[in-house]
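The structure appears right after this line, and notes come after that.
Of the protein chains in this complex, all but one are displayed in their positions.
Coming up: subunit A.
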Amino acid sequence: MELQDLQESVNIKMIQSGEKERLKDLLRERLAECGWEDEMRALCRGFMRNKVTNSVKLDDLINEITPKGKETVPDNVKAELLQRIRSFIAYAV
């Protein structure tokens, strides 16, 4: 099976079993707990404040913040999610 197909089928399984939603909830919880969410909010505020015009578009904001956000996710959160995904795959396949 092609890698892409495999990814797609795992993805669909995750959605159908509801595991994806659970993972999303867990991630949200963890990111709020460790202060990452507040950090991102502060970054967004800073970005908007530095703009002269009053109209920052959602797209601009996402473009600007996404790379920084991906970088600053704490390693232990990544590790925990990875662990959960591994055990899901082991269970499902």
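In the analysis below, a residue touches a chain if its C-beta (ideal position, glycine included) is under 8 Å from a C-beta of that chain, and two chains touch if they have at least 3 such contacts; residues count from 1.
Criterion: contacts and distances are computed from a predicted model.
K.L.:
Which protein name, taken from UniProt, belongs to the chain you can't see among "Ubiquitin carboxyl-terminal hydrolase", "60S ribosome subunit biogenesis protein NIP7 homolog", "Large ribosomal subunit protein uL3m" or "Origin recognition complex subunit 3"?
P.N.:
"Ubiquitin carboxyl-terminal hydrolase"
K.L.:
Check the options A:Leu6, A:Ala42, A:Ile62 or A:Ala92 and report the residue that touches the missing chain.
P.N.:
Residue touching the absent chain, from the options given: A:Ile62.
K.L.:
What residues on subunit A make contact with the chain left out of this view?
P.N.:
7-8, 11-12, 15-16, 21, 25-26, 32-35, 55, 57-60, 62-63, 66, 74, 76, 80
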